[in-house]
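Left out: one protein chain. Kept in place: all the others.
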């Protein structure tokens, strides 16, 4: 990791994974494959650090040798699932969802309960690319197009998010 | 107001109004009527304190003699629209959306861009009733029912939110 | 209150009162007099909404007919002390201290445990005037002067805070 630090240009890409804290085995299996693909690409996985989709994605990334940042809603770092490398206790309840999104170059939404929906919405609000894997379908009241990318498989979701993250980074470095 | 303080039992109901920071005249007219109906019922209007739907609802409430709490994303209280009675500078950017929802007994979503969607999702997550007035249509991936109440007119939205707020309060005081 | 809204120029001054959640009767008596003096001057009292110094100041202000904003650390508005007019549930634990300070034109620190010290420090950091009433004594390592105003009585503390708030507001409106 220190070698990476030699130049800011190669600082790691961060991919957020958002999804419910309890999930079926089928959804967990998908999340684990997403995590593995993120780690295989050398990106850091950012998530909410708890169970369900978060734990499955963390496990996939950790087993593939990746770094997992867990941004916890509570005040105790020991609440993180055991595959989190860097547990951060925000003590800010649902407001930590904003930090998960802010600290990602792109996010992947898997399945979906309301917390996931709030993170999809925050990412759209902040202009951070969102890839959905069997997640919410949204229809805007004035029928404007919602830029939610849709992927059919975990690997396609990871590839799509990594590509979108790269495009966004290049656009920002042009602007800067 | 001080007379209200004599007993906690009669502390004011808070109704949140969520909606985009820029909106058409038609949407603003609806928001203003919602604000007026909230104030006429003696409830406090809680909102994000900025323009568009927030300003229109604030104006409606203020003109009807109501109290308007504006929870601002920025650090400067003077950014509040001029109808806000109590401007609160959170300095927490989008994380203030969580506070808007948390501090309401029920919320009314009007029109809708992404910030509004995030607040709808947070309210659903936190079990706070949401009434939609020409807002997002949401379909959960596993097709579970989303408890988003739908109103046809501003006055119906306010009445529905006030009723849901009352029901929720009574349920909570039974539990307590 | 609605009449105030006719012009932004006369929007109410906010004075924060910071102090421990449990306190002796002597400290509570001082806090109550501070709250009464703030309300008598027509200013809004902003505090953390809980017990001890916060409750005593709230009581003083409410009995004098003032408005009391309580920015709570937890998620439940019913945790506010009974003299709070506008309870706001931030759900952000100690991070709500930042909002208390940000939303005040000047703050008064009474007595002092660690939470109070954090709020004194945040106010100094953000350039918001702080008046101390039997509170912490601070010595900066390089012995720079710390601009902590010291008052001998509750009424002097309120007067000093109101004066500092006015000076700060005028300075800011000149800049704008």
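By written order: A, B and C. Residues from 1 in each chain.
In the analysis below, a contact is a pair of C-beta atoms (placed from the backbone, for glycine too) under 8 Å apart; a residue touches a chain by one contact, two chains touch by 3 or more.
Everything numeric in this text was worked out from a predicted model, so none of it was measured.
One chain is not depicted; across the entire complex it touches A, B, C.
The chain not shown here is touched by just one of B:36, B:95, B:124 or B:157, and that residue is B:95. The residue from C:44, C:57, C:72 or C:98 that touches the chain not shown here is C:98.
For the chain missing from the display, the contacting residue among A:56, A:69 or A:120 is A:69, taking the whole complex into account.
Where chain B meets the missing chain, the touching residues are 75, 91-95.
Where chain A meets the missing chain, the touching residues are 1-2, 4-5, 8, 11, 14, 44, 62-63, 65-67, 69, 71, 75, 77-78, 82-83, 85-92, 95, 98-99, 102-103, 126, 172, 176. Touch with the hidden chain on the side of chain C covers residues 92-95, 97-99, 111-115, 117-118, 120-122, 124-126, 134-142.
In the analysis below, only the chains that are shown with their structure count from here on.
Of all residue numbers used where chain B meets chain C, over half belong to both copies. The two sides are thus made of the same residues. Inter-chain centre distance (chain A to chain C, centres taken as mean C-alpha positions): 39 Å. Centre-to-centre, using mean CA coordinates, chain B is 26 Å away from chain C. In chain A, the residues that reach two or more other chains under the touch definition are 92-95.
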